[in-house]
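In what follows, a single structure is set out as structure tokens and then discussed.
Omission of a single protein chain aside, the complex is shown with its protein chains in their original locations.
Right, subunit A next:
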Amino acid sequence: MRTRGAGRLLGREGRRMADAALFEFLHTEMVAELWAQDPDPGPGGQKMSLSVLEGMGFRVGQALGERLPRETLAFREELDVLKFLCKDVWAAVFQKQMDSLRTNHQGTYVLQDHSFPLLIRMASGLQYLEEVPKFLAFTCGLLRGTLSTLGIKSLVTASVAALPACKFQVVIQRS
């Protein structure tokens, strides 16, 4: 009740801020829950949790890929789809756009975000680098799911050199 009132005071921006915070909390809890349930600390168990998170992101991405594109069939080529990912999808989910998109024009794209919202609260710099992959799995799945609804099979991986900047690498699978 109180949050709804606060949202009304701040107007539309306030409510959107509340949505973003809710998503961050939910994501943090998801990662904590999936990690805690796994009693096997070895690499096999960790991979399971990562793939579960990625799968959840994939399903959400599929739904997003259906809902976000507007009325026009605007994607004439792959690069347009990637630009849509960087601008519209990122803005809808993280309230900001992707900072840079690079490609080798042969099916590999690197999307760079200098201050990724899900990492920004953790640390700044090189601390906690080993903990980072589980926080990126959901987002990798999200990108893969959105691409799959729009007709592109891909493989998405993430890498972090220094928090909170991270890179998502999208490799298009051509069968």
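As a working rule, a contact is a pair of C-beta atoms (placed from the backbone, for glycine too) under 8 Å apart; a residue touches a chain by one contact, two chains touch by 3 or more; residues count from 1.
We take it that contacts and distances are computed from a predicted model.
Trainee: Write down which listed name, "Fatty acid desaturase 4, chloroplastic", "Protein YIF1", "Succinate dehydrogenase assembly factor 1, mitochondrial" or "Trafficking protein particle complex subunit 2-like protein", is the UniProt protein name of the chain that is not shown.
Mentor: Missing chain, per its UniProt entry: "Trafficking protein particle complex subunit 2-like protein".
Trainee: I'm checking contacts with the chain that's been left out. Which of A:P69, A:P117 or A:P164 qualifies?
Mentor: In the full complex, the listed residue that touches the missing chain is A:P69.
Trainee: To test your reading of the contact rule: which positions on subunit A touch the chain that is missing from view?
Mentor: 59, 62-63, 65-67, 69, 71-76, 149-151
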